[in-house]
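Every protein chain but one is kept in place in this view of the complex.
To keep things simple, chains are lettered A, B, C, D and E as they appear, and every chain counts its residues starting from 1.
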Amino acid sequence: MEYFLIIISAIFVNNILLAQFLGICPFLGVSGKLSTATGMSGAVCFVITLATVVTYLLNQYLLVPLGLTFLQTISFILVIAALVQMVEIILKKISPSLYQALGIFLPLITTNCAVLGVAITVVTKDFSFGGAAPHMLNLGQATVYAVATSLGYGLAMILFAGLREHLAGCDVPKAFKGLPIALITVGIMALAFLGFSGIV
Amino acid sequence: MTQTVIWTVAILAVLGFLLALILFWVARRFKVEEDPRIDEVEKVMPGANCGGCGFAGCRAFADSAVKAANMDNHYCPVGGDEVMQKVASILGFTVTAKAPQVAVVRCNGSCANRPVVNDYDGAASCRVKAALYSGDTLCSFGCLGCGDCVAACQFGALSMDPETGLPVVDAQKCTACGACVKACPRHIIELRNEGPRGMREVVRCVNKDKGPVARKACAAACIGCGLCMKTCQHGAITVADNLAYIDYTKCKLCRECEAVCPTGAIHGVNFPRELDKEAVKKRIADRKNKEAANG
Amino acid sequence: MDNKKYIVSPSPHIHADISTTSVMRDVIIALSPAAVVAILVYGWAELLVLLVSIVSCVLLEWAVTRWMMKRPSTVGDLSAVVTGLLLALNLPSAIPLWIVFIGAVVAICVAKLPFGGIGQNVFNPAITGRVFLLVSFPAQMTNWTPTPGFVPVPDAVSGATPLSLLKEALKGGSTIPQFLASNDFSMSSLLWDIGASAGELSAGALLIGFIYLLIRRVVKPWIPLSILGTMALISVVFHTVNPDIYTGPVFNIMTGGTLLGAFFMATDYVTSPMNVWGGVIFGVGIGLIDMMIRYFGAYPEGMSFAILLMNCTVPLLNRWFHQKKYGRT
Amino acid sequence: MSKWHFVTDGFVKNNPTFVLVLGMCPTLATTTSAINGLEMGLATMFVLILSNIVISLIAPKVPDKVRIPVYITVIATFVTVLQLLMQAYTPAAYETLGLFIPLIVVNCIVLGRAEGFANKHGVGESALDGIGVGLGFTASLTVIGLVREILGSGSAFGWKFISGDGILAFVMAPGAFLVLGFLMVLFNKYLAKK
Amino acid sequence: MGKVTFSRGGIHPRDCKYARECAIEELPLPKTVYVSMVQHLGAPAKPLVAPGDSVKVGQVIAEPGGFISAFIHSPVSGTVKGIAPRKNLAGDPVMHVEIAVEGDEWDPAIDRSGDLVTDIPDDKALILGRIKACGVVGLGGATFPTHVKLSPPPGKVADCLIINGSECEPFLTSDYRIMIERPKEVVVGAAIMQKVLDGCHCVIGIEENKPEAIAAIRAAVAELGYPDIRVQVLRKRYPQGGEKQLIDAVLHRQVGSGGLPIDVGAVVQNVTTSFAVYEAVQKNKPLISNILTVTGDKIPAKLQHNYLFRIGVPLSFVMEQAGGIPDTAAKIVSGGPMMGKAVSNLDATTVKGTAAVLYLSEAATRRQKESHCIRCGKCADACPMGLEPFLLNRLYKAADLEALEKNAAQDCIECGCCLYSCPAHIPLLDHIRQAKGQVMGVIRARAAAAKAAAEAKKQ
Partner (left out) sequence: MMAAASTLKNMVLCLTLVCLICAAVVGVAYAVTKEPIDAAAQAKTTASIARVLPESDATPQEGSVRVGGTDYKYYKVDGAGYAIISTTSGFGGLLSLMVGVAEDGTVHNTTVLSHSETPGLGAKCTTDGNFISQFQGFNPAEKTLAVKKDGGDLDAITASTITSRAYALAVSNAVDVFHQLKQGGQDDE
């Protein structure tokens, strides 16, 4: 049950993009086309999950025992940066078309707050689901949390990309063209997602 | 305390070392070869992605140019010679300079010259109108006035003149990409050499009807009388299908044709002074007389 | 023959007697029974809310298109009137009028015109306005004290909708039977939903309007049917499993904004899928989300949120579902 | 030649929020009030200036393949230093800004300037650029925060001018997006023309 | 069998068959006729006469210019004045043979008597030869050469001949008049074609709003007693007469995209074509005349007519004879209000396929200002081909040819239901027609390239 609540919470109630404001730059940047958005979501999902697990272990078995939790930021980002670069190199080889589409945004996953944000949140925040006492997530829960969060990222991204593709064919006033109307769209999406509040 | 510092340094150093090692290995294992010149060429392209070069966009152009044996089939009209020179130097080719061109509208059937005889009520599109019928005037060759060319120009170089109902080209903005040429269903727009200081001599008519029919349809129509052809000393003018055409590569801008055209279908643009028709006519007459005397 | 200029155009040469304006006029006609009932029950206050909402929507649309967007005004198509009307029918009659105005601003100047105006907005304007107000003014938006009406009504429950009272009670740990016992109204009187937003007031009036729309072929029934069907199905299952904390299908369909939303707001052409099957998925999604919010969420009911959320999926549904073509399998 | 423009560019021409559209997360998350926006902006500026300086110094010696990890390490160092300093001297601000202080590491502006400016320019110019972009960022955040505070809480820089609540949506997530969107329209319309 | 109709889309415009009670009158001859060389689908015909030649009614004056093309005969007797381009309906120059009318002398091979000939020749080749020699083309709109249609390509068999008597467009009444005035000839024509198609079934489809025609044809069928011809009543719905829709309604079969009726074993011919086939085969009379309706909205009854006209008569002459152009007319259409062509050149001449001169008032025809699509889906509901016109319109504007082809722009039959139904008054069909043309161009180019590649491989 707790896993289920973690999933619902991470995807809908505390959606990483629409409620937590993490990873907005690539969200705005690559959502112009549905295909790109889908690719990016996949990449982010993969990186977030991997990064969360690795950093969780790093924190749990190295930093905490040594009392070096102040090194979280710097060591986490190092791990993430290396991970992303690896994904980039591998993707370029395996799927050049996806690589082309994601263009400059792959390196930007490194600087995607979502990845570091989830990694840090998981090891610093207490959670409480379904009336359980506040506690830190264990490795399994952290992994589920990471996967669900990135699914929430993907959901918002894909919906948004669909909306933006539609908007591309609309006669949007000049001053609103591009990002302003995109931001207004996200704003209303965020408004809609507030409907889920209180579910978990 | 010092212990903390030591641990800090140790951990980060080891981490950095390990990561660098892994990265290096991955980079080697998954190496991809791509011609780096594609990126270089793309960088010097204008990036308008207008397709004026005949490729699907600037990158497609670059991709193809890199593979090409020479630059004959690759010319970016927007970037012009300057850009092509750069591309050629990247790829080690030579290019022959092309004279700068500009779009020219070859119709002068303004509302005043060409009476409207019916009331078009379909979609505001030259294409649709052309597919339907010969147009709302008696000229079945001239401009339809719905501005498809204006919509096609992504450089904002074309606009409809509300007074004449005809498109006008802003030569400053025109990049000679040719989009308007393709868009016009009546083939009214043509790309021509810009000419010295922008001076050009143009027959502003495409009507191929016989003289009287053309005349009835439009006061400014070319009636194919051939006076201009006879006058031109440089052989720049041909008349076919009742229509005169000036070959801009041969035209020497003497403006004699303009002076003799009975309907005023020939226009000189960007000349510093207005044409003194009588003076030119006199000059022609003198010359003819002399020739007659000699011959 | 003569010099008359005859019209020339591609075929067809005739057109159905229909326009955007006529469609919107039908929606207005269809909504008027509900509006009349609301005015009768809630009196002058309701009338003012309606007036302020409609007038602000229309004036804002006019002013913004003319002065800020520099485009020909589109108020003639009456869609702003529909938006104003639906917004008003979604608000409590006791709401301060300046809040109504803010709702209109959001509906027209945030949800509609920045997207290019009629036909191009991706979110339902009236619902965006209402949800914005719900989030921004939780106290005022949940004050359902009935204002004095023109006709006497029995059983006036004051202060809150039965739904929100029930939600409170359930969150506080009591069960439905306890709730009914501790309040002096019966389940059936809950259905004659007095402390509710004007539009929720009368299922009958809404149904009449909807039937009118069906007859005039303005809307098709698939979306409302799939919403109501989904809600009924979920309620039946949950209610059967645990009647103490899960309300039943009749209650869920007859209370809150369900009918108004299903009949008039989920069917907005612009913000719903074009295809029948897309529409069914859209409706099922709305039903699911609304029930999820009703049973588990912070809000007593979630029709507006559900529609707004499913609005986000419309471009994708339009992409995935297409009409069956002649001669192709 | 005056280098003053490296600073002023950050306000309009290279405005990180409205023109470069980077660092959106803190921009949206921390601007619930003018003060919060201001604090976030200053914190970012601190890192931006220092990392710009250091990166412009070391850039020539960094191999391409490890460029990003190296830059990030440098930035992360300054962020950690900032975290420690804030914990020590401005604990209240540290708490309000929360997660978004460590996230300065991944603020696209910082890395973006490192990649896009500092590794091609000298130390002095990089420092000025850091100041300019940092100030631009701070100014944008403060303005967004101010608008959201006025609309959402009926106060400005903590000074309350109406009793009761404002329009709550503006202090919540949707308001962040909407305010940014509409401010961007105004920015494009009135400032960016120059 | 009850009433049938096609399975999707369609609209219900008002009938407006004001001229239904007007019996067919013979139109007098003008002084000069102009016979167009483009009166059929396919290549223009090649003139066989020279200026100064004198011709008789029914004499061949032009031969087919290709496989899909047809003979053209002189509709009058007189002297050929000239062969020159002349503007057609749309103002485009087209080759015409100008003939000065002198008397009315017919080619003697033509049987001009009114007697009904019911004995059908046995020789298929002979029948087809006569149809071809008489220049019969489809009179239902497309003017496709009938003999081509009646010769299915090898490997394809017709199992049903459908005679199209739906006349689903508002205003038009010429098919209706033929059915009630010459029902037997129509039925004999059908039987002839049935024979050519090796005795397949034959269904005569007539819309329910023409009860008299249904009765007349039924009576004729019963009286003549040809085997396997039946009358099918169709529900009133436009475009019931579109052949794809008609086949769907009658046979419950759908012709695939880019396919022909014969692919599903059907051949569709119009009732007046059937009449023309009768005259060609039984009376040796070439297609030199046809029936047209002169009608319109808000015009007096005396201006409404059904005329038997000689092909080549200028439209202006027809209108003059019919009582002049009414003042209320804002648009003159050649053909029906849904598919007809607006006339921009009143001096254009009638051709084999001319079916009506229609006067429309400003109120009935003026297009309203276009506004934004409100995504009501009415266009998609109305489209009988199951297309999504709003989408095609958008894709056309985005110049996305690939997506246009994927969404079947090429399948549009140009019925106009979408534009008719759109509350936002978007010129959907205007754009879709363009889109269709562009997609067809792509498809043709691809087919040509494939063919060239295949040929290159062979060698």
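Please note the rule applied: contacts are C-beta pairs under 8 Å (C-beta built on N, C-alpha and C of every residue); 3 or more make two chains touch, one makes a residue touch a chain.
Quick caveat: nothing in here was measured; it's all calculated off a predicted structure.
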{"item": "Among the chains presented, those that the missing one touches", "value": "A, B, C, D"}
{"item": "Option from D:I49, D:V74 or D:L97 whose C-beta touches the chain left out", "value": "D:V74"}
{"item": "Sole contact to the chain not displayed, among D:V12, D:L42 or D:V62", "value": "D:V62"}
{"item": "Residue, one of D:T32, D:N52, D:S140 or D:N188, that touches the chain absent here", "value": "D:T32"}
{"item": "Missing-partner contacts on subunit A, residue numbers", "value": "70-71, 74, 78, 126, 128, 131, 133-134, 197-198"}
{"item": "Residues of subunit B (touch criterion as defined above) contacting the omitted chain", "value": "1, 4-6, 8-13, 15-17, 19-21, 23-24, 27"}
{"item": "Contact set of subunit D toward the excluded chain (per top definition)", "value": "32, 58-67, 69-70, 73-74, 76-77, 80-81, 84-85, 87-89, 91, 95, 119-120, 152-153, 165-166, 168, 171-172"}
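One rule holds in what follows: only the chains that are shown with their structure count from here on.
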{"item": "Where subunit A and subunit D overlap in contact partners, by chain label", "value": "B, C"}
{"item": "Set of chains whose contacts include both subunit D and subunit B", "value": "A, C"}
{"item": "Subunit D and subunit E, separation of their C-alpha mean positions in angstrom", "value": "71"}
{"item": "Rounded Å distance, subunit A centre to subunit C centre (Cα mean)", "value": "33"}
{"item": "Gap in Å, rounded to a whole number, between the CA centres of subunit B and subunit A", "value": "48"}
{"item": "For subunit E, residues contacting two or more additional chains", "value": "331, 342, 344, 365-367, 372, 427, 430, 433"}
{"item": "Sequence positions of subunit C contacting 2 or more other chains", "value": "6-10, 110, 116-117, 120, 132, 135"}
{"item": "Residue ranges of subunit A in contact with subunit E within the complex", "value": "169, 171"}
{"item": "Parts of subunit B lying in touch with subunit D, wherever the complex brings them together", "value": "16, 19-20, 23-24, 27"}
{"item": "Subunit C partner contacts - residues on subunit B that touch it in the complex", "value": "116-123, 128, 131-133, 136"}
